[in-house]
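Take a look at the structure set out below.
Note that this complex is displayed minus one protein chain, with the remaining chains in position.
A and B are the chain letters, set down in written order, and residue numbers restart from 1 in every chain.
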Amino acid sequence: MKLRRCRHIIAAVAACAVAGLGIAQAQQPASVRIGYAISKTGPYAGGASTTTLPNYQLWVQEVNKAGGIKLADGRRVPVEVVEYDDRSSSEEAVRAIERLINQDKVDFVLPPWGTALNLAVGPVLDRAGYPHLAVTSVTNMVPQLSKRWENAFFFGDTSSNYAEGVVAVLTQLRKDGKVEGNVAMVNVADQFGIELANAARPALEKAGFKIVYNQSYPIGTQDMQSIVNEMRRRNPDIVLAFSYPPDTIAFTDQAKTLGLNPSVFYTAVGTAFPLFKQRFGDNAEGVMGTGGIDTSSAAIRDYIARHQAALGKEPDRWLSPVTYASLQVLQQAIEKVGSLDRKAVAQEIRNGSFDTVLGTITLKDRVYSGGWMVGQWQNGEFHALAPMSGTGAQPAQVPKPHWK
Amino acid sequence: MPILDALLNGLTLGGMYALVAMGLTLQYGVARIMNLAYGEFLIAAAFAAYWLFTGFSLNPLAGLLLIVPLAFALNWLIYRVLLAPLVRRAKTRAALEVDSILATFGLLFIVEGIVLVLFGGSYFNYSFLAGVLEVLGTPLALNRLLAVGFALLLGGGLYLLLNHTRRGTAIRAVAVDPVAAQLVAIDVRAAAALAFALGGALVAASGVLVSMFLTFNAAMGVVFTMKALIVVIMGGVGNLAGCLLAGLLLGFAESFVATYIDPGLTIAVNFALFLLVLIVRPHGLFGRVTA
Partner (left out) sequence: MNGRQLVLPLLGIVALAACAVTPLVGSGYAMSMAINMLMFVSLATAWALFSGPTGYISLATVAFFGIGAYTVAVLGETLPWPLVLVLAALFGCGVALVVGLSTLRLRGVYFVIFTFGLAELMRQLVTWYEANYAGSVGRFVFLDIGQEQIVWQLTAVTAAVFILGWLLKRSRLGLALRMIGDDETVALHCGANTTFAKLIAFSGTAAFMALIGAIVAPRWTYIDPTIAFSPVVSFQVLIMALLGGAGRLYGPALGVIPLVLLFEYLSANFPNYFSILLGVTFMAIVYLVPNGIAGLLEAQLERMRSKPAALPATRPQPNEDAS
């Protein structure tokens, strides 16, 4: 009898202990599980493995080296990664995110690369209440999207702002008497290229520029000779190509070969890639493009050095630092909340201010609007030009030196 | 002069298309292997050239001497080890086509996967022979001209090889009718292996050449496979002259449309031209009607 009661007590104690342990474990997770699906293969792989994936790797490495993310009890928990390949397909991306949420039960999901995939996974993340920190999604739809998905944050700004940034730089240059104003423009027939061109055209006309050539070309085109020749015949002093990385290289290369020498030479996505600098060396000097960095910022210089040291390659000078900053925002929001409560973390991202490689940033209306719109290769670095009011903005160097 | 520009651009572009497609016309026309991994081999060769150039500062033209024989050997092995069993077991030509589509589809993933593991998915390029040659007042990039030159050289060389040597005649006989070729004591399997390997060597050469002026990444192979397939089918399977002509036609169409109509329509016009040719001539420009 005695023994029996004793046994009961032991059992009860054990049960309490187990339950207590369970509660303790619920309060203190052993790790923060972060999941992402990224295009390792397919047409988006080029962009994803330049801008997005390296920064995910760098961030995870650095966080874990520092012991992890700090939670409320002061303990640091390491980040555990679950990664998939979305094979550049919307369908795969949606399923991969659902797998991350339902099967792997990750605590947070990092976004895929590109507008199309960010939009594809948007509804899934929204439904499941996961914060969605979209960086490489640059579209004019941002205001509508943020209205629709209340946990979505946009770090990439709208296409129109990028186009208007270009026009603002050009207007200033004309005011300074550095350009006359004959614009030849071409764009890749894909969403971003078209949105840029559609915003640039009226803005240029309104500012009194004369558009002497205006065409588009299909995505994937790497033969630009006809376009460059047609531009050359019209003798523009401003050339704008709203292009994607492979065509940015091809267009610049063929402009160089065929001797298209305007005062302002602008190519869009890919100009800020280290690849561009490697390929063109001194010829990159004076070329403008989307993005840019504040070279006077010690944080940015340090970031570039760490990126180079950890991954063996330099980051691009447009959305790479922004991607990294978005991860810092996530980390700091988790640390401020002190737990993995997604709702609270999203709330914190909405209202808080964060100390990142881009300086102290806030997300007013869930949009980060401090990004650089236009940059220019000057003395081997891609300096930010616009918005001209931004701290660290450099004056444009025009005319661009002739191709060597 | 716009028209001269368009002509010369068309020539460089068309020459590149013909160059890229030449290997496939041998692999498909003679060895009867519908090689879906064709473009991946092109990309692999481009990466090899890049690696040799940036890592060992080996001139890509010298790289050709290394890469092409290697590709020949590799493709010969692939045919002997992987594809010959399929040829042996296939009862009809159609059955072989299905099997080769399936098998080379697997091969596509393997080659792409290897390139991906070695180099990652980002874009690559390098600058070589980026100088300019003025032709009648139109500047042309040297590396592109070189590709056209090679297309003509390889095309001519192959033509001589196929028409004036014993081996070449055997290859042509196999292309026309493998069963009848056997009857006149041609070793069909050896001829097919040779043709497949030659095709592989050609595609490697074209990969090295286009790597001098194109930006590439691991995922781009399929673009080249499709371009090559279109040129081969349009020219008539197994016909070198048809391949050259089809390539040039597509190049001219593209450059004239870009100059005079709308550069946004270049690829659409290419496909429209291809479809039109097939509607008028269901076996391609130079294709023979086989019973």
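Keep in mind that, in the parts below, contacts are C-beta pairs under 8 Å (C-beta built on N, C-alpha and C of every residue); 3 or more make two chains touch, one makes a residue touch a chain.
Since we're looking at a predicted model, the values are computed, not measured.
Asks: One chain isn't shown here. Among B:69, B:106, B:131 or B:156, which residue touches it?
Replies: Answering carefully, the residue with contact to the hidden chain is B:106.
Asks: Thinking of the whole complex, not just what is shown, which of B:4, B:65 or B:98 touches the missing chain?
Replies: Of the listed residues, the one touching the omitted chain is B:98.
Asks: Can you work out which residue in B:17, B:79, B:150 or B:274 touches the chain that's missing from view?
Replies: Considering all chains, including the one not shown, the answer is B:274.
Asks: Which of these, A:34, A:63 or A:94, touches the one chain of the complex that we don't see?
Replies: Answering carefully, the residue with contact to the hidden chain is A:94.
Asks: Please identify, in ascending order, the residues of chain A that touch the omitted chain?
Replies: Chain A touches the missing chain through residues 40-43, 83-85, 87, 89-92, 94-96, 98-99, 101-103, 115-116, 119-120, 122-124, 127-128, 139, 141, 144, 148, 189-191, 194-195, 198, 216, 218-219.
Asks: At which residues does chain B meet the chain that is not included here?
Replies: Looking at chain B, the ones touching the missing chain are residues 28, 34, 82, 85-86, 89, 92, 94-95, 97-99, 101-103, 105-114, 116-117, 222, 226, 229-230, 233, 237, 262, 264-265, 267-268, 271-272, 274-275, 278-279, 282-284, 287.
Definition applied: only the chains that are shown with their structure count from here on.
Asks: So what's the Cα centroid distance for chain A and chain B, whole Å?
Replies: Centre-to-centre distance between chain A and chain B: 37 Å.
Asks: Which bits of chain A are touching chain B when the two form their complex?
Replies: Touch residues, chain A against chain B: 39-43, 45-46, 48-50, 88, 186, 189, 215-218, 220-223, 225-227, 229-230, 233, 245-246, 249-250, 253-254, 256-259, 270, 273, 275, 279-281.
Asks: What part of chain B is in contact with chain A in the complex they form?
Replies: Touch residues, chain B against chain A: 2, 5-6, 9, 12-13, 112, 116, 120-127, 130, 132, 138-141, 213-219, 223, 254-255, 258-259, 262-264, 266-268.
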